[in-house]
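One chain of protein is taken out of this complex; the other chains stay put.
The block that comes next holds chain A.
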């Protein structure tokens, strides 16, 4: 599988190289057109196969050769050998074509080889010079490969993502370079300036990102994200682990059978099962099986559920008690829901909701199969649940996510998702989590808990969502009692430029390369009160003591000393009264701001007694002619607080 994919990638690279070559060999182009396209393509493919097959040994050998300083020649020999091999193969292939084609082809190949040799020589020379500079031999050994590739890259055309052309050919070399870069980056801090040879860490990281994205097939942005999330060493482990599938795990339905008995039954059917680990009492790993594990009579009768190990965790964290009311907001296909039912021993009530109707059928089927008798299956947008359902004791929200933790299961995530998707998903997740919190009754005797989980590892979809809910609801992140506190990695409280609430440390992350399960995030929240915090409305009424009205007491001596004269102009008609419609007040707002200063100065200039009358005529809202009649009322009714004054309070930011 992997080899096939690598071949695919190589083919792409080759096609690009072909295009590059076309520009150089313009005069030959016409002749080439005569050659059968298909024949050529397949020929190229063969050539490539030969190369990729000989890569691994060559990569290793070149590394070995580079260890001693003077073995450059040996390396060249190796290269030549490789080329010879290629040539042999090419010739074999060419036998199938007519002589004319063969001739042209061999000529072209000769030229190509010559060019490559020249490049290699140039690179070797440079390397040799570099060595003579007197850098320590150890470091040199470690870094040579990288230099090598970079130098060649200068000679050759650059591919997208900064991958050098020759590097892209040679998967073994990319792998080697990834390893070397990682080693280099790991020891970067302790390395002295000379050993760094003027390279920048950022450049190395960019190189690593490009290599990773080409070697493992990730989108560059996603690769970059993971390299930032993990240390380079850990990130490579993560990428490596994602190439291998996670073990198949099943969950015993303890409503129907004991784990020991189930294991016996399955072994009798020809499956090889083992307990998953210390942390769960219901899970089994299927090591091998001679029968399809998803179609045994035990499975169909609901004695166990095929479920990834990581999906146990949110339910264990939720720890539903018998007799409670529990909501699973994104339930399909029902793995976690049936586990909840199992823990509740078929008492109490489970609301299992899913937004997609076709997924709901499998949810309902699984609930019936597993013998969960107390479930209510709802097909509703999760965001509307709070409007319909009563307050419940616990809510599980396994939010829809980008799936960045289950790349081993779904490799399309590698190219399909990026940091942008993380942001997009987090919007819905925040909404759903808010609804989840609203669904829970904080006064519940046994519960009041919400568990939030995703199968993504991105910070946007996890910690940021929690941080958001901590701001808008009375909840706190609590430690997960049901799971061993040493199992799992702590939630991040800081990631690059972002800082999160310290209690998010209580959440847990699970990584494929550490825990051998899908990447997962679990957090348990406790609702503190049913009160929904809202922004405190500003009370602008006059009897509110907090509201400071503008009156004589605000006039300082300083103001009186600097009177401002006004031009003798016809005062424009004043506008609506204090009780004017709010919409008109809003419209007027902009105008006021500009004139604010002027007004204040005017206030200072006017004798206090005259203020009430004169103020509105200071040219506030010229457009409203109808306000004239109302204007007369204002001073009588409002007394001190005539309309412009009121508005000014806002502008001045008076005591709120």
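As a convention for this text, contacts are C-beta pairs under 8 Å (C-beta built on N, C-alpha and C of every residue); 3 or more make two chains touch, one makes a residue touch a chain; residues count from 1.
Just so it is clear, contacts and distances are computed from a predicted model.
K.L.:
Quick one: find the hidden chain's UniProt protein name among "ATP synthase subunit gamma", "60S ribosome subunit biogenesis protein NIP7 homolog", "Large ribosomal subunit protein bL20m" or "Cytochrome c oxidase subunit 3".
P.N.:
The chain we cannot see is, by its UniProt record, "60S ribosome subunit biogenesis protein NIP7 homolog".
K.L.:
Check each of A:179, A:254, A:321 or A:374 against the chain that is not shown and name the one that touches it.
P.N.:
A:374
K.L.:
Hey, which of A:179, A:254 or A:301 is the one touching the hidden chain?
P.N.:
In the complete complex, the chain left out is touched by residue A:301.
K.L.:
So which of A:293, A:389 or A:406 would be touching the chain we can't see?
P.N.:
Looking across A:293, A:389 or A:406, the contact with the absent chain belongs to A:389.
K.L.:
Out of A:287, A:365, A:482 or A:560, which is the one that touches the chain we can't see?
P.N.:
Residue touching the chain left out of view: A:365.
K.L.:
Of the residues A:191, A:286 or A:349, which one touches the chain left out of the display?
P.N.:
Here the residue in touch with the unshown chain is A:349.
K.L.:
Contacts of chain A with the missing chain: which residues?
P.N.:
265, 294-295, 297-298, 300-303, 325, 349, 351, 358, 360-362, 364-369, 371, 373-380, 388-390
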